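Data first, discussion second: the structure below is written as structure tokens.
What you see is the complex with one protein chain gone and the rest in place.
After this line comes chain A, so read on.
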Amino acid sequence: MADSIKDKVIRIIAEQAVVEPSDVTMDQTLEDLGIDSLGLVESIFAIEEEFDIQVPFNANDPTDSEFDISSVAAIVRAVEGLVADQKA
């Protein structure tokens, strides 16, 4: 199932960045993808809706949130963690 979470997160990020999912790589940052603070808040919202989870994220200081957004890989890992927690 891990693959499908990854695919879904990448799809959400790609949509926000207005690129094809295949153009998103795991080591990219949101900045690399041209996603600004509003785009980030929208992505978080889309992730929450997609997985029916609550993402601990405060736009005041995104880097200080419990939710790691330092790269696409980090976001995928964080979402996988939240989905697993929810099932637990």
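Note that in this section contacts are C-beta pairs under 8 Å (C-beta built on N, C-alpha and C of every residue); 3 or more make two chains touch, one makes a residue touch a chain; residues count from 1.
In the analysis below, contacts and distances are computed from a predicted model.
One subunit of the complex is not drawn; among "Peptide ABC transporter permease", "ABC transmembrane type-1 domain-containing protein", "Nodulation protein E" or "Glutamyl-tRNA(Gln) amidotransferase subunit A", its UniProt record names it "Nodulation protein E". Hidden from this view is one chain, which touches chain A at 37-38, 41, 44-45, 54, 57-61.
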